[in-house]
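Missing here is one protein chain; the remaining ones are kept as they sit in the complex.
Chain lettering (A and B) follows the sequence in which the chains are written, and residue indices restart at 1 in each chain.
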Amino acid sequence: MLAAEADQGIAAVSRPKRLAPYIALVVAVVMALLFWVLAGSKPGGTERTTSHLLGKAAPTVRSTTLDGQPFDLSRRKGSWVVINFFDSTCIPCRAEHPELIKFAEQQRSFGAEGAELYTFINRDNQAAVRRWFADNGGDWPVITDDDGHIGVTFGVAKVPETFIVDPAGTVVVYYGGAITADQLSAELQRMRDASAAATPTAVSTASVSTTGVAANG
Amino acid sequence: MAKPPSRLSRLKSWPGWLLLAVVVAAALAVGVARSGGTRSSQERIDEISQQLACPICNGQSVYESENPTSQAIRTEIGRLVREGQLNDDQILMRLEQSYSGSMLRPRGDGVDALIWALPAAAAVICAAGLVVVFRRWRGEAATAPDAADRALVDEALRRSDLEP
Partner (left out) sequence: MLAEALSAPIGQALLLLGMAASLFGALSLTTSIRTKNPRLARNTGTYAVMALVGAVGAAVVMERALINRDFSLKFTQQVGSPNTPALFNFAAMWSALEGSILLWLMILAIYLFIVVRRYRKRLNDPLIAWAVVVMFVVATFFFLLAAGPANAFARGGPPNMAMCCRGPNPLLQNHVLVMFHPPLLYLGYVGVTVPFAFAMAALITGRVGEGWLAETRRWALFAWGFLTVGILLGGWWSYEVLGWGGVWGWDPVENASLLPWLTGTAYLHSVMVQERRGMLRVWNISLLVATFALTILGTFLTRSGVVNSVHAFSDGSIGAYLLGFFGLIVVVALALIAWRGDRLRAPGAIDSPLSREGAFLANNVVFALFAFVVLLGTVFPLIVEALQDRKLAVAAPFFDTMSVPIGLVLLFLMAIAPVLPWRKASAELLSKRLFWPAWVGAGALVLAVAVGADGFAPLVAFFLGGFAAGSALRQVVLATRRQGFAGMLGRANGGMIVHLGVIILAVALVSANAFTRSADLSLSVGQPAAAFEGHTFALRSIDAFSDARSKGVKAHVIIDGGQAYAPALTTYTGMGRTIGTPSVKTGVGGDIYLTLVGSPVAGGSTAQIKVFLKPLTVWLWIGGGLMALGTVLAAFPGRRRRRPTDPVSADAVRIDPPSADESEVVGVGS
């Protein structure tokens, strides 16, 4: 009885507008947004399918081959260059190796028109790489990258990765993961045809391609 | 009988607090001045690599991760730091170009700015809300009990004494 009177007394004090419904509304909206974001997200993978270098000039690369010969990428302008990043302990790289041998032979059959293949070893143990190439074949130049600088400039995250550079020195194709010789040759052919058909000024745009094959084992 | 305020309790009022403020300010000044020196190369490398995510790990930073790619990135950071041409932000931007999406500290532009703006806005709203609410409550409580209230309480006490 007294409590009721007391309650009335309190309620009689004029109440400014209540905050509670607004707070509840804000909370409900935030929850709804959270729900929408979470419901819409899919479990993501960490595969990379594109490179920041596509359509841009290839970075300067100056290093030496395993045999001690100097190598400069800019001097390879005028021919198609295929750059493969490799590590002798990486299992997909080792699985990919026979395909690269096949690809090199296919390109050799083109003669002077064929693409040049280079393997970049990324901070790897040079003796191990020499042994690998000796045991498993492959006679194209292997370029060293002792401090990993070239790999970082190319944005190499997880070997094997392959880049194709056109005769003008623009990076046109990027593959993340292991590839097959047929894929490489077909892609190269497509690039050749595209650049032959296009006018010289449009070469760079016509040859941009975001092919990415995430085929990591 | 109340004791006369001792020397100690006199100290506890404003002279003591003033001395405390001076001591604290002095110590802070010494400490902060000490930290204003230049950082060593290694410290710069560590700081920068803590702000880049390792591209193939699950959220670890380049500083923590030990895989070859992270080591290569750290070496690259070391090279750029020793060259001395670029400051920290420029080095971060250069590496962000190679490995997009790897900066761990979101930038302050575009949608990314939300991550800084929303907490700041929330903090301001909360502080303002607290101020408003306290002011309102103080206003409500400022009413002193009047005769009718006192009568109410006396009546309630009388009844509670009577009840078993």
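For the reader, a short list of remarks on this structure follows.
Following the convention adopted for this analysis, a residue touches a chain if its C-beta (ideal position, glycine included) is under 8 Å from a C-beta of that chain, and two chains touch if they have at least 3 such contacts.
Just so it is clear, the model here is predicted, and its values are computed rather than measured.
Listed here are the chain A residues that touch the chain not shown: 7, 10, 20, 24, 27-28, 31, 34-44, 46, 125. Take chain B: the residues that touch the chain left off the picture are 1-2, 9, 12-13, 16-17, 20, 23-24, 27-28, 30-32, 34-35, 42, 46, 50-51, 53, 57-61, 64, 66, 71, 100-106, 111-112, 114-115, 118-119, 122-123, 126, 129-130, 133-134, 137-138, 140-141.
Keep in mind that, in the parts below, only the chains that are shown with their structure count from here on.
With centres set at the average Cα position, the gap from chain A to chain B is 38 Å. Here chain A touches chain B in the complex through residues 2, 5-6, 9, 13, 16, 19, 46, 48, 52, 87, 122-123, 147-149, 151-158, going by the rule given at the top.
For chain B in complex with chain A, the residues that touch the partner chain are 55-56, 58, 68-69, 71-73, 75-76, 79, 95, 97-100, 129, 133, 136, 140, 143, 149, 152, 155-156, 159.
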